[in-house]
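Below is one structure, written out as structure tokens, with a few remarks after it.
As you look at this complex, bear in mind that one protein chain is not there, while each of the others sits in place.
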Amino acid sequence: MSELGVIIIGAIFINNIVLSQFLGICPFLGVSKKLSSAIGMGIAVTFVMALAGTLTWIIQSYILNPLGIAYLQTIAFILVIAALVQFVEMVIKKTSPGLYKALGVYLPLITTNCAVLGIAIVSIQKNYSLIEAVVNNVANAVGFTLALILMAGIRERIEESDIPKCFHGFPIALFTASLMSIAFLGFTGLL
Amino acid sequence: MLYAVISLAAMGAVFGVMLAVASKKFAVEVDPRVEEILQALPGVNCGSCGFAGCSGYAEAVVKGEAPVGACNPGGAEAKQKMAAIMGTDTADSGMERKIARLLCNGSTSNSSMLYKYEGIEDCHAAAVHYSGPKACHYGCLGLGSCVKACPFGAIKMGTEGLPVINTDLCTGCNICVQTCPKQLLQLAGISQLVDVRCRNKGKAKEAKDVCKAACIKCKLCEKNCPEGAVQVVTDNEGSVAVIDHTKCTNCGICVTKCPTKAIEKASPIKAEVCAVQDGPSENKPAGCGSCHICG
Amino acid sequence: MRNIIKLGVFLLVVAGLAGLGIAYVNGLTEPIIAGQLLESKLSSFKEVYADADEIKDETDTYLKGADPVIAEINVAYKNGAPAGVIYTVATAGYGGPVQSLVGFDIESQQTTAVKVISQTETPGLGAKAVENSFSDGFKNKDAARPVEIVKKEPVQGNQVLAITAATITSKAVADGVNAARENFMSNFVK
Amino acid sequence: MSLVNEFTKGIIRENPLFVLVLGTCPALAITTSVNNGLGMGAAFTAVLLASNIVISALRKVIPDSIRIPSYIVIVAAFVTMIDLIMHAYTPALYKALGIYIPLIVVNCIILGRAEAFANKNGVGASIMDALGMGVGYTLALVVMSGIREILGAGTFFGIPVLGASASPALIMILPPGGFIAFGCILALMNKLQQKAS
Amino acid sequence: MNNQNNLLVVSSSPHVHSADSVQSAMRDVQIALIPALFVALYFFRFSAALVIVACVLSAVISEAATQKLMKKEVTVKDGSAVVTGLLLAFCLPPAISPWIAAIGAAVAIVLVKQFFGGLGCNIFNPALIGRAFLVAAWPVAMTTWVSPLDGITTATPLGIIKEGLQQELPSLGQMFLGNVGGCLGETSALALLLGGLYLIYKGHVDWRIPVSYIGSVFVLTAVIGAFQGQGLSYPVFHILAGGLFLGAFFMATDWVTSPITKKGRIIFGLGCGCLTVLIRLKGGYPEGVCYSILLMNTLTPLIDRYTKERVFGRVKKHA
Partner (left out) sequence: MRKLTFRGGIHVPGHKEQTCNLASQPAIVPDRVYIPLSQHTGAPCSPLVQVGDAVKKGQKIGEGKGFVTSPIHASVSGKVIALEKREQPGGNFVFCLVIENDKKEEWDEAVKAPANPGGFTPEELRKIVFEAGIVGLGGAAFPSHVKYSPVEGKKADVIILNGVECEPYITADHRLMLEKPDRITAGLNYIMKSVNCSQGVIAIEDNKQDAIAVMEKATAQEKNIRVVVLQEKYPQGSEKQLIYACTGREVPVGGLPLDVGVVVNNVGTAAAIADAVELGIPLIERVLTLNGAVNKPANYRVRIGTLFKDIIAASGGYTGETGKILAGGPMMGKTLYNDEVPVVKGTSGILILKKEDVRSEKEQHCVRCAKCVDGCPAFLEPTTLVKLAKKELWEEAENNDLLSCIECGSCVYVCPAHIPLLQYIRRAKQAVQAARAKAKK
């Protein structure tokens, strides 16, 4: 139990996927302009990462490892994730138009979100059990969502500020991220 | 080696088939023309077409609820594209570009003031106080609500306290016209150059007292216009000269006759500007911005 | 339906070819990678216990069940007899686990050397643990007494100078050494 | 002439990192030393080159409806190969770059180039495009990592450059420093663009 | 035309204004910092003076310079840069070299404040980012402490506990007065309390943040202390140690970066308190005030959003 706790705290706060591992920077910068879309993206990523974590773990343990072809990890995982994302998108579109309106637009963006693939690989590298791997994936997704939501809150506020023109867009978002990551340094050594 | 090939190939096949099947099974009908029309529109969501943003308009067009030419910012080009998508006739696409014109000459040197206004720079906010700080209750307040409202940056405040419209950038979206609390902006075809730049309906003396460039209802324009295009129109508020642009030939006789220079002829606009509608360059719609593949 | 099969087959071919290519490259690189791993392991073993003819993994012999700290126990043989022991230990540092090798000499009952082989500590601070300036402090310590981290110049034999502003990392290494030391004392010192 | 143009555009005008702002994750994560930056750039260029060649060669064969999955498979294959090769021949670099090598797969630039360029152009042009983009990206990484390594570690390619008395600002090789350096460079690029236009 | 110069002024009500201005508020903050300033100068002498001067000068100069460069109005006269400089100096070790301190102040002003649009626009407390930046950049210099008066290298009370050093803890009385190792302006709880009360009296600081902050640290450490069998001196130690008073009265209460709702301020204070205790007891750093406030700063926009006051008259509908 405490093992899982360590994984959760570590993934969300100490080694926050965005602020200290630099995964998923693109959507972090892109979809953090509005709080509502940040929440939507966060939920979509969490959903996909939980599914992808389970699926990749199963593939690794029951196909790649037994056959001695662990070196196919990258290509196998990306295939799984790409297919999964598209599949999920189609299913949601058909079954729940409301959910699709909320999440659908973010789903295509997730394929190229390196967080999904990155964390799936890390979970395998760390020799996690299935439960640990899923928890790790979800915790990282929560960390991503947390960073995204905090960022969106901040960006909605700085929108009304008199920011110098050349800092508009990416630069100011990066500076914000840098200050957030300085703040998150406070969590280092927490465990 | 063998395992690698087989398993990867199998995975490829499985996912390929799965997706193909899924795309059939979970297919949702979307009219692709909506997307295409959306592409043809400038995407500024100005609302001048009367629909909720560009996507609302695009859907309405596809459903046949809206005509193809209702987008002013898109101009003739968008109309043609949309007509092509919808397969409608493009023969009548000779739509003239429209731009906004200011109908007031009450510059700081021409007009007198009622009081010194202090407060936020907003025409509506100032108009609450005795119709605004200008002595002329019909005149431009010069606080730039139209400047702020213009989504294309086409209006700038001039040195004389009146907004100046950049004809190159103006798309005729009608937003400034709706914004002006004094209704001093009007859309007109780009070839129309002559305007009565005064809306003061007060009596000649009162109008003259508050602004040097006011229409004094002398009817000289009306008498001298060879086309009968200028008329002093009277309603229950009073009277003022108005030009009927469908008749006006830009001859400029009324301009020379007007004793207060309330009628003005704009300098002709460059032919290429008239002909080609440059899309809004700086104000493209912002995509998600996360990457450039989809955006 | 035919279309679906066609697409599936195409993807099958592409994926198959990709698998073929990767498998081929893997065939080329696999032995090199394996060799490298072994070599780097041996060379780091050499660094903590230089004087050995043969090194054998005897974790199962000396470790009863899983140990939270000690991961591996390798025994260095010289002239057919055990001469030294190399422990692979992992302890919690500041930014994650700190993995180090601790070498003991059976005859002198002293540490030979300590080497940090993997860590995720703060660069410039805790990451200095890999440098000799720190790990040299652990050389030739009496295995009977626990090592102790101090912030000022060591005065006693069992003391080691901490890395400046990184006491936690220093202690993590020392914890590993102490865990190895206890195992060493119970197994190799009669 | 146009081939030269395909090559040079990626270096400055359409620099993938500084102008198009693509491939940001590795650019922030591994630019703590110039060695890493250069290694990442090289690996990236190799993958981009290989995948651009294959995709442009196959562009008429690949069915349109499954082109993205096909690209992903092709790119992933090359990434895996590079991963294995680096593991075998440059173990130190492999260890330093870690997970970011397999993550080249999801680097937006590669799929982006495949979709936007290799899909539509011949092999020759695609090679130049890949080289240009690859070199541009590598240069950008080297600039980023150079700034961070000099300020944060006081070294360049591991060689001390700041002199013994100056103590480097460690934060520059920590995560916040990455964001700051990248933000400053992008702001500078914005400024230059505004000046130009 | 007719008598256009003597027009009356027409404007929207109200037509009178309080004497308050941003400048006067900044002046009050400066006044409130004076007691702690004197304590710092008394205990840490010349080195403290050097650090303070470096910080304030650097802050003012970099504010003026960036505003000049960005072609904005130079507003150093509003005194906010001086306040930032002072606050940053107060949370630096007394023996730090002035050029490091100056870099911290420049980062605080340029990166945190001016890049985000100047006064009122910053998301994070500039002085605290300045400090956190320096901790990350020059960790050794930022964790080298000297004891008051004699200037010998020592450890802070929290450092002693954290690293389990065999060193005697100072008495609570010493900590109250400030005769301990630590950042140059944070050691004297007494002086900071005086300044803080002055600000509360002046209406610039809402009591909710310091009270909920210090209160939650006290309660949490008291409970934890009770579990460990420690008496009341344990929580008292924790509220006197480190930069808690400086943070609670001067940093967490920063207008720009703290919530604007009353409920939000209490949540903010509680959050700061919990994070401080968490970092102090479990985290890698001995002191958590700086980071806890910065972390809560990131939450401020969201806190504001979700703690809106019930509007007057929006009562539950029942008879």
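Letters are used for the chains, namely A, B, C, D and E, taken in the order the chains are written, and counting of residues starts over at 1 for each.
Assume a residue touches a chain if its C-beta (ideal position, glycine included) is under 8 Å from a C-beta of that chain, and two chains touch if they have at least 3 such contacts.
These numbers were taken from a predicted model, which means no experiment stands behind them.
Trainee: Would you mind listing the shown chains in contact with the chain that isn't displayed?
Mentor: Within the full complex, the chain not displayed touches A, B, E.
Trainee: Touching the absent chain in the whole complex: find that residue among B:Ala70, B:Met86 or B:Ala125.
Mentor: Answering carefully, the residue with contact to the hidden chain is B:Ala125.
Trainee: Using the document's definition of touch, tell me which of E:Ser21, E:Thr153, E:Ser171 or E:Ser233 contacts the absent chain.
Mentor: E:Ser21
Trainee: With the missing chain put back, which residues of subunit E would touch it? List them for me.
Mentor: Where subunit E meets the chain not shown: residues 7-18, 20-22, 24-25, 117-121, 203-204, 206, 255-262, 308-315, 317.
Trainee: Name, in rising order, the residues on subunit B that touch the hidden chain in the full complex.
Mentor: These residues touch the chain not displayed: 114-115, 118-120, 122, 124-125, 128-131, 148.
Trainee: Identify the residues of subunit A touching the omitted chain, counting contacts across the whole complex.
Mentor: 160-162
Criterion: only the chains that are shown with their structure count from here on.
Trainee: By the touch criterion stated at the start, how many steps lie between subunit A and subunit B on the shortest route?
Mentor: Between subunit A and subunit B, the shortest chain-hopping route counts 1.
Trainee: More C-beta contacts across D-E or across A-D?
Mentor: Higher contact count goes to A-D.
Trainee: Would you identify the chain whose Cα-based centre sits farthest away from the centre of subunit A?
Mentor: For subunit A, the chain whose C-alpha mean is farthest off is B.
Trainee: Closest chain to the overall C-alpha centroid, by per-chain C-alpha centroid: which is it?
Mentor: So the chain nearest the centre of the shown protein is A.
Trainee: Taking each chain's centre as the mean position of its Cα atoms, how many Å separate subunit B from subunit D?
Mentor: It comes to 44 Å between the two C-alpha centres.
Trainee: Distance from the CA centroid of subunit A to that of subunit E, rounded to the nearest Å?
Mentor: The computed centroid separation for subunit A versus subunit E comes out at 33 Å.
Trainee: Specify, in ascending order, the residues of subunit D that touch 2 or more different other chains.
Mentor: 22, 66, 69, 73, 76-77, 80, 84, 108, 111, 170-171, 174, 176, 180
Trainee: Give the residues of subunit C touching no fewer than two other chains, as numbers and ranges.
Mentor: If we look for residues of subunit C contacting two or more partner chains, we find 7, 10-11, 14-15, 18-19, 22-23, 26, 30, 94, 122, 124-125, 168.
Trainee: Hey, how would you classify the chain contact layout here, line, ring, star, complete or other?
Mentor: complete
Trainee: Help me check something: in the complex, which residues belonging to subunit A touch subunit B?
Mentor: It comes out as residues 26-27, 29-31, 33, 63-64, 67-69, 72, 75-76, 79-80, 82-83, 86-87, 90-91, 93-94, 105, 108-109, 112, 169.
Trainee: Going by the contact rule set out above, which residues of subunit A touch subunit D in the complex?
Mentor: Per the stated touch rule, the residues are 19-26, 29, 71-75, 78-79, 82-83, 111-114, 117-118, 121-122, 125, 165-175, 177-179, 181-182, 185.
Trainee: Once bound in the complex, which stretches of subunit B touch subunit E?
Mentor: 112-119, 125, 128-130, 133
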